[in-house]
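Take a look at the structure below.
Apart from one protein chain that is not included, each protein chain of the complex appears where it belongs.
The letters A and B name the chains in turn, as written, and every chain counts its residues from 1.
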Amino acid sequence: MREWHLKYRKLKNIVFHMALVFAACAVIIPLFMVIQYVMIKGFNSLNWDFFTQIPKPVGEVGGGMKHAIIGTFIIVGLAGSFAIPLGIICGAYLSEYGRGKIAALLRLSTDVLTGIPSIVIGIFAYLLVVVPLKQFSTLAGALALSIIILPVVIRSTEEILKLVPRHIREAGLALGLPRWKMIFFIVIKGSRSGLITGVILAISRAAGETAPLLFTSFGNMYYSTSLTNPIASLPVQIYTYAISPFDDWQRQAWAGALVLIILVLGLNLISRLIMNRQQLGFGRRK
Amino acid sequence: MKSESTLKNTISGSLSQREASVFNWAPQKQDQFVFASMRVLSSFVILILVALMVMLIKTAWPVLVDQGTNFFTQSIWNPVDEEFSALPLIYGTMITTFIAVIIAAPISIMVALFVNEVLTPKLAKLVGLFVEMIAAVPSIVFGLWGIFYLGPFIKNTLAPFLKEHFGYLPLFQGPSFGIGVLTASLILSVMITPTITSICREVFKTVPAMRKEGALGLGATKFEMMLLTIVRPSFSGIVGAIVLGTGRALGETMAVAMVIGNQPQIKASLFAPAATMASIIANEYAEADSEMHIAALCGVGLVLFVLTLIVNLVARSIVWNYNRSSK
Partner (left out) sequence: MTETDNTVLNVKNLNVWYGDFHAVKGISLEYQRNTISAIIGPSGCGKSTYLRCLNRIHEETPGARAEGEILFQGENILSKMVDPVRVRRSIGMVFQKPNPFPGMSIYDNVVVGLKLQGIKKKNILMEHAEKCLQKAALWEEVKDKLNRPGMSLSGGQQQRLCIARSLAVSPPILLMDEPTSALDPIATAKIEELMSELKKEVTVIIVTHNMQQAARIADNTSFFVLGDLIEHGLSEEIFTNPKNKKTEDYISGKFG
């Protein structure tokens, strides 16, 4: 009887381990399938024109997404130049002064902003910028993306600055520095590699966002750098082409997806590399 | 050659130029100014959130007044006749999220166990990286994959299989076009897996090694050890992880919008197309020209906002309580 029970328990153990392996496969296989599919389809469709041409008129084969690639850089760059300094300052406020009502409210707001679906943020940017300007614009798209970047930067800044030991801050003050110089030129400057990691992660997340751009920066079949006019972006262009009935456009959508995935996963991996190197540094410090 | 004292004089000279008297208020004034500026900027971020809520409510107000409770009880969303009810959209969001979580939660928990407890550290790092990469893939890419690969796969392979074996259930009746609730749910489940997995891994890591070794030392199999010392004591943490994953699924837009078919209807069959709150906004907002249509979409956005807000606050308090109790 006991013998039988033990065998039963061992069997359960084996079955469970098999289930674990199965689960891991179930998660990783889709990732590989997506990447493989994008690679094959994307590389087949990718050519030099893709980077140097703007779309041809409907029905004509050829053309590229130069305008959308540049558009994405403009929107993300604009969003970043607003959200990154603001996010770092707010993160520093939380880590260096983090007590009191404003800090508590800021922490709550940051959490809430992180959780808001990006499409809702798109609505907000629409109401705030598109409605008064009466047209879709780069500015509106950049505002939407900056609100997506902002809470990520705030959170990561706070976490990273909290890693700086207290005696480093005291040493800065003991040199006779005003507190703000100590915060900005010793604590923040000394943590720059960690902060860059957080910023790159936030940027990579924003670069792949489509939903909040659909009705803010909208899209454009022509090359444009105007801040107050609609502008194309890589994700929106992919979307437009993907749901179109034209084979050539669908082909270009795959090429676009390949470029986008290389951009986003590349940024993500870079930030992880920086993070790994930095953790080694902290290990040595102890 | 400059002697040391000359050098020192240069230094102290240039220092004393800046500070006429030995002690005065200046640096403290600087600090107060910078502190005040940082406070203002922080308040500005809070203000963004407040403005977001106010503008959403303000713009949605007309439809809430016009439709009243119908906004939540009728089953028709028809922009042409200006009949707006969010119910079919809420249903679409709920059903896709529900199925996605049902599939993703057990798998994520198992993957977290597998990575933390079974794999060697190096492999664990690699597999962990793969799982987190899923979260980094833009949702538009998942959508593209859904349209061209997963959709046809479901239409040609999965749907016939389900119909043959479970066709007696109303869930699996009717024709499958490849796009619909099931496709959206499957893609969602892939997308929320990394969220649940990584939080579960964090939670599982807090179990002290001593307790695990103790269980094994008493003769437990590894399965029993995991169940008794890791999964059971981590229950609330796991719930928190699942709730956070739910929050992510509720708001996911592009991948769903591309594969769900965008038909605001309530059908029993999982093969039927539907629409979620996020997908209808993505699909109709840019083309909406009547004031009421915009208001209705904002109303849907408001419902979505409130829903994710509640879900995230619940998750936050669960995880927070968990962290506090485990310390």
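As a working rule, contacts are C-beta pairs under 8 Å (C-beta built on N, C-alpha and C of every residue); 3 or more make two chains touch, one makes a residue touch a chain.
Being a predicted model, the structure only gives us computed values, none of them experimental.
Across A:Ser191, A:Thr210 or A:Ser271, the residue that sits in touch with the chain not pictured is A:Ser191. Seen across the whole complex, the unshown chain contacts chain A at 164-178, 181, 185-186, 189-193, 281, 284-285. Chain B residues in contact with the hidden partner, per the touch definition given at the top, are 2, 4, 7-8, 10-12, 14-15, 18-19, 22-28.
We adopt the following convention: only the chains that are shown with their structure count from here on.
Between the Cα centres of chain A and chain B there is a gap of 14 Å. Within the complex formed with chain A, the chain B residues making contact are 27-28, 30-31, 34-35, 38-39, 41-46, 48-49, 51-52, 55-56, 59, 106-108, 110-111, 113-115, 118, 127, 129-131, 133-134, 136-145, 147-149, 190, 193, 197, 221-224, 226, 247, 250-254, 257-258, 278, 281-282, 285-286, 297-298, 301, 304-305, 308-309, 311-313, 316. Listing the residues of chain A that touch chain B in their complex gives 9-10, 12-13, 16-17, 19-21, 23-24, 26-28, 30-31, 33-35, 37-38, 41, 86, 89-90, 92-94, 97, 102-103, 105-106, 109-124, 126-128, 136, 147, 150, 154, 178-180, 204-205, 207-211, 214-215, 218, 235, 238-239, 242-243, 250, 253-254, 257, 260-261, 264-265, 268, 272.
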